[in-house]
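Scroll down for the structure; my scribbles are underneath it.
A protein chain is absent from this complex, but the other protein chains hold their places.
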């Protein structure tokens, strides 16, 4: 199979870097363009980019010349967008109009009725919205979005429980990693020996995005789930990996052992089980008293697996547990790539 | 006034050190003995102790010779106990029997019906239990306890709200500091770039201890509060200061502004407002979007003040907010000293 | 005695904050103005400033209105400058011309021949340069400078050794705290689980500034010391307190015990021993195998003391040891205040 030409928009930022790293050995996709803001254009990527990942910069990217983030400069069938929201708002439709499939990590279009908000292992069927989006907007391309990094793992775990027990209420408190804020992001004096008990706009996202992803595609649009949420979001001194403490009320209460078995057995829709970025397993359930932990568990399933632990009874609702998910892999770049694979697999590219 | 001779049991540990530091310039109390385990006995304190506080070791303690933790070796009217729970269980009654007022940070006797579990700014009246304790047990001394470090600040905030609005349910997720685990405590490889989503036995304490402190003294015993709790407890890379994300359901719902005003206006019972360790103010309410933060706010009111911020509506219950409290001052040694001051002030020494 | 009116320039930055904190209860000085850049002017200080110190903002500063950093707006006999170097270069002479004594933490004038670079416990006599400065420049005020934060503690230790043994060569490697870079300063992703092995311009300062401070005032100018230096400077994940590993070659070699005794006995020139900010002691020598440590020792002598430890033989030169000094107290704001006290004490204000 010929490789599909892809591009990364916002390539020099921390999520852009993660795209570049994950696409290094991708079996379907070949990076043909790295686009960024004015300051970097015309420079070699290795000169333009302050690399912040633990893993070294892939060789293929080092000598690529950074190009402008415009459809004229970027000849790619798929563009992965790590753009800031305001910029994404303007630019992503330009690419979609020009025929590219935009797999976006930005929040700008997540709430649009005809734009799918995707976690393939949860709601692969929502990809059908793309057809409607093309009709509505007259685009030959399209925009696909993935959720904010905290909602990603949380929603995977909720989906498994919801299918079997019906989740009614969700109380979620996050301890989020620094890479979620980009680079330079959080000043060191704000986080060494400290916690920041707020992330702007994040609680609203966590309280809404899972409802769309867990909603039903009725052939025309997504009916939002009736699940109700309360979220507190915090920043802690962790490089990668968001931890979320969750309590849930169930329509059909169960015991922790049964819930663990259901979580462990959760399988993605068949069409997305064997894609290059499919999480293997979708959910890993830990039995130790003190897991999951971000440093030790974030790379489970190459960072695509949702890790759940400490499933136990909740004195107010029904169950409590802890969810961990890699925020820049499953929760950002890896998720966008998985979405792109779904699009290709469905013949919608 | 002559100073009252006091002693510290478990003086070399991290809470013991905090006692020594806080008692440095105490107007009522004079440290006459530092007691610790066998290994240290007979050594100069400065040789026996691996000091872990940010503040230097007080001069008065450096040359004191460590003595055994037994009533024979310790001649003091008040003994502050920073002993481990199993040791406290045996030793504290020996001191109480021998006539000392034991102000304990250990959990061993917190649940005993005739032992007060005290936060003077919340339940100073519970000190009356001491009389009954002396009758029940035939002691001339007594045991007073303070709550675990996470319950301390949480309960102060709940008390203020409960008085005005009636708190029915509490969802609490903690981000706890390392000093809560003592020394050597948490290995560095467990917490750098990491979170530990569990603290053994802590959730049970947070779900029960506030109910005793918020309970009513009916002249005979404490009627536990009916408030219901769900707690998740986490360890994070912070030296001092426990942060707790809280959501509450109220009997008489209110708006965030009114709740803030009530919190800000909360006053301790009159008898404990002007003691040397009284928090000034009892509660500090922050208006910034990202406060309280442990590094910046833990020393508010010399570490005795409970700091509350981000008071806002909760989509599931009624209100959400964040509570911060210094875990080894208000939540441990400072709390025990405040309890001792209450005892003296009530003429119960 | 009436208090002397003083001002802080650059009041909202991290060194400015340290000035405000240290001046809170100063017996001689009263803060009458807080000046900062355009953005903050006209705001209450508590609104304009993102406070980053562990200690809470002093009450006196909270409601002061931030004024422009110009002689017209600031009526003070002494102005403490925490300005950035380029701004300091322009502004400080304006204040000196207008009659103020500028005690500056900026590097702009440290190398000027008629500007004293002061550590009172080392070279109080250099204050005499002020007279010449006034003649040369026609100022009624003056500019006094203190060294960069790494040179401060290092130079105090070298002075003690130089007096007794003659220091010829100095090899110095620093592990510097984050507050040295101001706020926002170092991004958290650059320093969690990391070291940055460079601080721009710092090595040159460490290799030159001690030579001026250890130089001799010959009645006309300072003859630079012939001591020779090699410095490596590194940033590490520490909030406050610079650690420096030092090896020295001596003209008259000695053993570690004698060197320790000399360091411990070092006294400041008599005129600066009893000022409000005088370090007590000037040098603290630790005997433990693993001290000094920044978190535990930086507040020795209220952060003004230089702490030395691990004095031992060096296989290449003569002695090795470790120096610790609080970078924003002894190495910045506290040093400037001590300089101001010296100026007042000498009748040169």
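Per-chain residue numbering starts at 1, and chain names A, B and C are given in the order in which the chains are listed.
As a working rule, contacts are C-beta pairs under 8 Å (C-beta built on N, C-alpha and C of every residue); 3 or more make two chains touch, one makes a residue touch a chain.
Predicted model only: the values in this text are computed from it and were never measured.
**Q** Sort by label and list the shown chains the missing chain touches.
**A** Hidden chain contacts in the full assembly come out as A, B, C.
**Q** Considering the whole complex, which of B:36, B:52 or B:175 touches the chain not shown?
**A** Once the missing chain is taken into account, the touching residue is B:52.
**Q** Thinking of the whole complex, not just what is shown, which of C:42, C:197 or C:269 touches the missing chain?
**A** Counting the whole complex, the residue in contact with the absent chain is C:197.
**Q** Among B:106, B:199 or B:239, which residue is in touch with the absent chain?
**A** Residue touching the chain left out of view: B:239.
**Q** Sort through B:46, B:75, B:188 or B:220 and give me the one touching the missing partner chain.
**A** Residue touching the absent chain, from the options given: B:188.
**Q** Contacts of subunit A with the missing chain: which residues?
**A** Its contact residues with the unshown chain are 51-56, 192-193, 239, 295-297, 299-300.
**Q** For subunit C, which positions touch the chain that isn't shown here?
**A** 169, 171, 173, 175, 190, 192-198, 200, 207, 228-230, 232, 234, 236-239, 243, 245, 247, 289-296, 309-310, 314-317, 320, 322
**Q** With the missing chain put back, which residues of subunit B would touch it? List them for me.
**A** Counting over the whole complex, subunit B touches the hidden chain at residues 14, 52, 178-179, 183-193, 237, 239.
Throughout what follows, only the chains that are shown with their structure count from here on.
**Q** Taking all residue numbers at the subunit B to subunit C contact, is the shared part over half or under half, that is, same or different?
**A** same
**Q** Just how far, in Å, is the C-alpha centre of subunit C from the one of subunit B?
**A** The mean C-alpha positions of subunit B and subunit C differ by 39 Å.
**Q** Give, as an integer number of Å, the spacing between the C-alpha centres of subunit C and subunit A.
**A** 48
**Q** Give the residues of subunit B touching no fewer than two other chains, as numbers and ranges.
**A** Correct list: 192-193, 239, 295-296.
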